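Only a single protein chain was left out; the remaining protein chains are all shown in position.
Moving on to subunit A:
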Amino acid sequence: MKKTIYIFSDGELHRKDNTLFFETESGRRFIPVEDTGEIMVFGEVQFNKKFLEFLSQKEIILHYFSHYGYYMGTFYPREHLNSGYMILRQCEHYLDELRRLTIAREFVRGAGKNIRQVLKYYHSRGKELGQPLETAEKLIATIDDHDSITALMAVEGNIRDHYYHAFDIIINDKDFTFQERSRRPPKNYLNTLISFGNSLMYSICLSEIYKTHLDPRIGYLHATNFRRFTLNLDISEIFKPIIIDRLIFSLIGKKMITKNDFDRDTEGISLKEKAKKCFVEELDNKLKTTINHREIGRSVSYRRLIRLELYKLEKHLMGEKPYTPFIARW
């Protein structure tokens, strides 16, 4: 599988000898283009149009993040999988309230059930999670009763709310308490980690969407608007609990990230570079790990799982097979 390049150092990216070249004060490195799928830029990196042209040609996506680690944007190369047909199907399902609800419901169900799975796992490991587990079950059961997007969003928000409060019981570390969800900027350590992880997840989903015929601008649970990509937000909901949250638990549990890894800025809190690298490295490893997929009967990586989800959605939009979200079983 093509690799993701993460750039934290400051330097210049070039096209050189028909491949990628990264030059910093301390060193220079050639990066094989043919083995590169996406580039994530965290440092101060310079490049020129020639370089962007080259990325377009090779269909490599470039995501950039601000100094604080927030997702800032993407260089989205020219669409290479143009499919008017798929866009029409996507719009059709968006414009028809009922059809949109069907898809949005599945996204909420996927998110909810994966959250339940995470809670279940820690419950069986002796954490007192009976209460949140019960509430999650109850809320998941009501998904089919709601027939407006706002109501669905509310259910999702409620599930998440109870879930986030269960974090304190799971993590059980006084440095990492949840308090309340705060964003832009996050106000405590745990929120900072959640925000950073979610940003990465959104960009990864976007990269996967680029490799399909789907248009990321048309989401179903998140309303399509003038500003941003939304389909990747929808898909992320399903995978956030099983990829990002579990990663956070293990990073804190293994003391790979401690309270000394944060910087207190004027307003919020941000991660130090070392911790960002550690997070990203572990995430990369996680995405590469393979699991046995029951339906297709072979092992697939977490990253591929995201793509399969998109293929399922395509099938649904074409009317071949109704979409059901991926639910983790472990």
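Annotations for the structure displayed:
The criterion applied here is as follows: contacts are C-beta pairs under 8 Å (C-beta built on N, C-alpha and C of every residue); 3 or more make two chains touch, one makes a residue touch a chain; residues count from 1.
Just so we're on the same page, contacts and distances are computed from a predicted model.
Missing chain, UniProt protein name, picked from "CRISPR-associated endoribonuclease Cas2", "Protocatechuate 3,4-dioxygenase subunit alpha", "Cytochrome c oxidase subunit I" or "Ferredoxin reductase": "CRISPR-associated endoribonuclease Cas2". Taking the complete complex into account, A:Pro32 is the one of A:Pro32, A:Gly73 or A:Gly130 that touches the chain left out.
When you scan A:Ile7, A:Ile140 or A:Leu190 for touch with the missing chain, the hit is A:Ile7. Screening A:Lys127, A:Arg181, A:Lys277 or A:Arg304 against the full complex identifies A:Lys277 as the residue touching the chain left out. By the touch criterion stated above, the residues of subunit A touching the omitted chain are 1, 3-9, 17-19, 22, 24, 29-30, 32-35, 277, 280-281, 284.
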